[in-house]
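Written out below as C-alpha cells is the structure these notes cover.
The other protein chains are all here in position, but one chain of the complex has been omitted.
We just call them A and B in the order they show up, numbering each chain from 1.
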Amino acid sequence: MLFSNLEDKIDWLEKELNDSSDIASRMIEKGGDKLGLVFIKSMIDNLLFIEGVYEPLLLCENKLNVDVLTEIIKSADVNKISLKESVEKILMGNVVIIFEKDEQCLAIDIQKYPARIPSEPPTSAVLQGPREGFTEDIKTNITLIRRRFYNKNLILKDVFVGKYSNTRVVLAFLKGVADKKLVKEIESKLQKIDIDGIIDSHYIIKFLEKNPDSLFKQVGSVEKPDIIAAKILEGRVAILVDGSPIVLTLPFLFFEEIQASNDYYNSHIYSSFIRVVRLLSILISVIVPGAYIAMRVFHQNIIPIKFLVTITNTTRGLPFTPFLEMLFISLLFQILYEVSLRLPSYLGLATSIVGALILGDTGVKAGLISPPGVIVIALAKIALYTVPEQAYQLTVLQYLFLIVGGSIGMIGIVGLMIYLVVYLSSIDSYGCPYLAPFAPRVKSDLKDGVIMGTTKQMKTRPKSFKNHNLKRQK
Amino acid sequence: MTGFFKLVKKTPMILALIFILLFFFPTAIIAPSESVNNSIVTAVGIDKNENDYEVTLLTFVSYPNQTYSEKYQVLTSTGSSLSEALTKAGLQLGKNISLFHTHTAVLTQNMLQEDVVSSLDYLVRVASLPQSCILLATNTNVKDFMEYIKNLNTESDINLEELSFYNANYINWNNTTINAFLDGYYSPVKCSLMSYFPLRASDIDGIPIEESMEIPEIEQTAENGSASQSSSGTENDQQSGGGGSNSKEQNKIELVNDGNVLIIKNGKQGREISREVLRGINWFNTKTTGAVLTLEDINDENFENARLVYRVNKKQIKDFVEYENGSPVYNMSLKLFVTLTEVNGDKEDLMKKHEPSYISDKVQEKVEELVKSQIRDALDILIEQKADVLGIYDKFYRNRRKETKLFLDKIGRPEDFISNVVFKVSVSIFPN
Partner (left out) sequence: MIKTISVRQTAIIISILLFANKILVLPSLLYEVSKADGFFIILFLLSLEFLILLMFLRLKSLYPSTSFYDILKLKFGTFLAKFFYILLAIYFFYKIMLLFNICYMYFHVQVYIDASYYIFIFAFLVIINSSVLRGIRPIARSIEFFYGFILFCLIFCIALSIANFDKFPIFFDSKLVNFFDGSFRHLFCFGDMLILLVLIDKVDSNNLLKSKSILYFFTSAVIILSVYFMFYSIFDYTAFLHKNAISDIITFSYRFIDLGRLDIIAVIIIMFLAFFQLCLYAYAFIECFIKIFSKLSVVYSMVVFDLLFIFIVFTSLIDYLVAIKIGVSIIPYLSIFLYFLLPLFCIFVKRGGNDDRFF
C-alpha cells in the first residue's frame, strides 16, 4: 500500500475501522517529523497514554522515528508492525503510531478496560485453600496460571477465533508432559472453527467435542487457577478464552466431576468419604424419583409394610396418578429454581415463602400432592447440587428415569442405567476412555478415584490418558 | 422427514424413546398406584365348615390422615375351594387379594383335623403368601380371632407377630413360620410344633385391650358362599367406661399367650403341649433362656425346708449319639449357669446365706432330679405322639448314618425311631 502523506494513512485507517465514533487520532509534528497516533478511546489507559506515550513524544529532542520511539516510550509492550496489522492492534486496545516517512508502525499495548477482580467462584467454594477465581480478562487469567509455574516449560499458544469477534484463545500446557499430538489436534480444531463470534468458552466446546450431540460433557470446565494448574501438571491442556471466566480442559473424564479442589486441601480420609457421598448423591438424584414411581405403580409388594401404610394413607384421595404427581412436584421445583436464578435478591424471601409454604405445605394440606412425593423430589433436587457442574445433565437424566420408571418399572431403570454406562463406555475424550479409571480399570489412577490416597502416594501422572514423563515424585 | 431419518440413524435410541412415549408413557400417566387395585392383607385365616372353606382376611384400610394411625378391617368369605373363597373376598373388597405383606396365617383346629398342606401350598404358590409368614393355630373361629387381632394391633402396643416371634425364640424353641411347618412335614419324621394362641374367657390370664372391650358376635351367613365384612374402625370400638353400649350379652374373651404349642403330625393337629411340658423340650435347646428352677424343701448346712429359686442364665449342651448293642443311645450333658434369685424360708436364712452363687451338693442333686423329671415328662408325650420335634432322628442320621439305616430297616418308619432311643442325661450346675 502506498500513501503520499500521513493524513492519507490516517484516513485509510479510519475507513478500515468504518469511521467508528470511538476511534481517536492525534497528530504530532516535530522537527519536520510527522506522526499520527490512532487508538480507541475507551480501550486505553488515558493516564498511561499521556505519561507514557504522549509526553515522551513531546519532550523528545531526537528525530521521531521507529527506533527512537521504541526506546523512549514508557510501556512494557511496544511492537513494530505493518500498517495492515495496525487495524487489528487498534481493535485490541493498542495505540498505533504511524510515521509519515516510515512504512513500519509502532503498536503500544496500554489496554485498560473494566474488569472484575479475581474472586471466589460461587460453585467452587472451599473452607481451606486458594480462593482466587478466573475473570473475563484473559490477561489476568494467564497471570493467575503463570504465577503457579515459574518454569519455562509452561507454553502458551495463541489462536484467534471468530470472524467478527476475533477472540483470543490461548492453549496452555506443559512441554514434555502434555501429549504433542493432543495439542496439535486441539489447535487444528480451534483453527478450523468458522464462526462469527465467540462470546464465552462454551461456544467452542461443541467444536472440541467428538460427540457434540451427547448429553454428557466431554470438555472440562474450571473456574479456579489452582485446579487448572493441577490439571496442567497431570498432562492436560487448558484452553483460555478471552471474555470468559471458564477455562476448558482436555482430555476430560467423567469422574473428574466427583473430584473437587477441596479434596486436596483436607484429610484424604474425609475427602474419600465426601467423594462417596457425592457419588451416592448423583445416584440418589437420578434414580430415586424413578424408583419411587416404579415401586408405587409396579412393585408394591417390595415396599415394607410400614412404608406402604404411610404412603398409602398419605396418597389416598389425591387427584393425580403417581406419575403425574411426581411430574407436577418436579416441575414446581424446576420453576422455583429458574425463578430463584433470575429474581432480584430482595424478592428472594418472597419466593422462599411462596415455594416452601404455599406450594409445598398448602399443596399437601389441600390434598394435591403427598408428603412422600415432596420428600423424594426435594431430596433428589438437593442431591443434584453436590456436583453443580453436572446439574443440567443430571436433571435431564432425572426426568428420563422418571419416565422410564413410571412406564416400565425397575427393569426399565436398571436397563437405562446399563444403557447409559454402555454409551459412556463407547465414547472417548481425545483417545481417553470416558469412564476411566473405572472402565477400563487403570489401577494406578484409582488412588485419585472415589477413594483417595495421600499426595505422597500419587507418584505418577494419570495413565488414563496419554502424557509423557509419568513420574511425578520419587 | 429426511432430517428425522438422519437423526434416527445417528442416534437409534431415539426410536426407543419414541416407542416408550407412544406405547408405555400414556399408560404411565393414567396408571394408578398398585394399592388402588391390590389390597394389603396383613393376616389371613383359614377355617373349614363341613365342605366349605372360610377365609378371613385382615386388610389394611387406607384413609387420608396426618397422624400415622392405621385402620384395619376384617373380611370373611366362604367357598367350596380356597380359590373361590379368595375370589369372592376380592369381589367384596373390589380389589385383587394380594398376600405379599401377610405376616400371620392362622389356622383353626377344624382345619388342622385334616392335612392342611395342600391349602398352604395353594396360598404360597398361587396367592404369593410368603413362606416366612408366621403360622399359628387358634381354638375359636378365625373371624373372632381376626377381630381380636385387629383391635389388639390398633389399641395396644402388643403386636401378635412380635408375640409369636418372642415365643418362638425365647419360650418354645419353635420356628413357627410356614417354611418351618413345611420343613417338618416333608422331613422323614413328618412333624413340627405350631404356636397356639387360644381365645378364652376373660377370667383366665390374657392380654386385654380394654376392660370393656367386646368382641362382636359371629355373624351367621344366610347361605353358603356369601361373604361378610366387618369394617369397624377404631372409633366405633371406643367405649367410655365399663359396659358396652351393645345391649346383647356377649362373653368377653381375651388372647391367652401361655406358651402352649400344638404338635403337628402329617399336617394334622396332634396333642396340645402345655408350657410345663415345653420346659422339658427346651432343655434340648441352647437358645431358650430364662428358665426358672424352683427347688422345694432344701435341707442342707445353710437352709432348712427352704424354697430356693434359681434362674438359668446360660446353657451349655454337649450331646453325642451312638449305638450300643444295636440300640440308639442319645447322650446329653447339660451344664447350667445359674443365679439364686429367691430364698423363701426362714427370715434368719434370708439374712444368713443369700449369695447369688450359692450351690450346694443338695441343690445340685435337686436340680438334676427336677431337670430330668421335666425331660422325662416331655419325652413321654413326644414318644407317645411319635413326634420327634427335637430332631433326634436327624442327629442320628447325620452322625451315624449307616447304623441308623440298618436300624430303620428293623423298625420301619423314621417316626417310630424316637420310641427306641435311650436317653442318657447328665446335669450339672455352676454359678453364673
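Basically, a residue touches a chain if its C-beta (ideal position, glycine included) is under 8 Å from a C-beta of that chain, and two chains touch if they have at least 3 such contacts.
None of the values given here were measured: they were computed from a predicted structure.
Chemist: Where does the absent chain make contact, in terms of the chains shown?
Modeler: A, B
Chemist: Specify the residue from the set A:Leu156, A:Leu215, A:Val276 or A:Ile302 that touches the hidden chain.
Modeler: A:Ile302
Chemist: Among A:Ala125, A:Val396 or A:Ile411, which residue is in touch with the absent chain?
Modeler: Of the listed residues, the one touching the omitted chain is A:Ile411.
Chemist: Sort through B:Met13, B:Val292 or B:Ile317 and give me the one touching the missing partner chain.
Modeler: B:Met13
Chemist: For the chain that's not shown, point to the residue among A:Ile10, A:Leu248 or A:Leu435 touching it.
Modeler: Of the candidates A:Ile10, A:Leu248 or A:Leu435, A:Leu435 is in touch with the missing chain.
Chemist: For subunit A, enumerate the residues touching the unshown chain of the complex.
Modeler: 298-299, 301-307, 408-412, 414-415, 418-419, 421-423, 425-426, 433, 435, 438-441
Chemist: Kindly note down the residues of subunit B that lie in touch with the hidden chain.
Modeler: Against the missing chain, subunit B presents residues 12-13, 16, 19-20, 23-24, 34, 37-38, 96, 98, 103, 124, 128, 130-132, 134, 161, 165, 177, 179, 182-183, 186-187, 394, 397-398.
Keep this in mind: only the chains that are shown with their structure count from here on.
Chemist: Can you give the whole-Å distance between the Cα centres of subunit A and subunit B?
Modeler: Roughly 65 Å, centre to centre.
Chemist: Which of the residues in subunit A come into contact with subunit B in the complex?
Modeler: Those residues of subunit A that touch subunit B are 213, 293, 296-301, 305, 308-317, 321-324, 367, 403-404, 406-408, 419.
Chemist: For subunit B, which residues are in contact with subunit A within the complex?
Modeler: Touching subunit A from subunit B are residues 10-11, 13, 20-21, 24-25, 27-35, 38, 40, 42, 60, 62-66, 68, 70, 98, 100-101, 103, 128.
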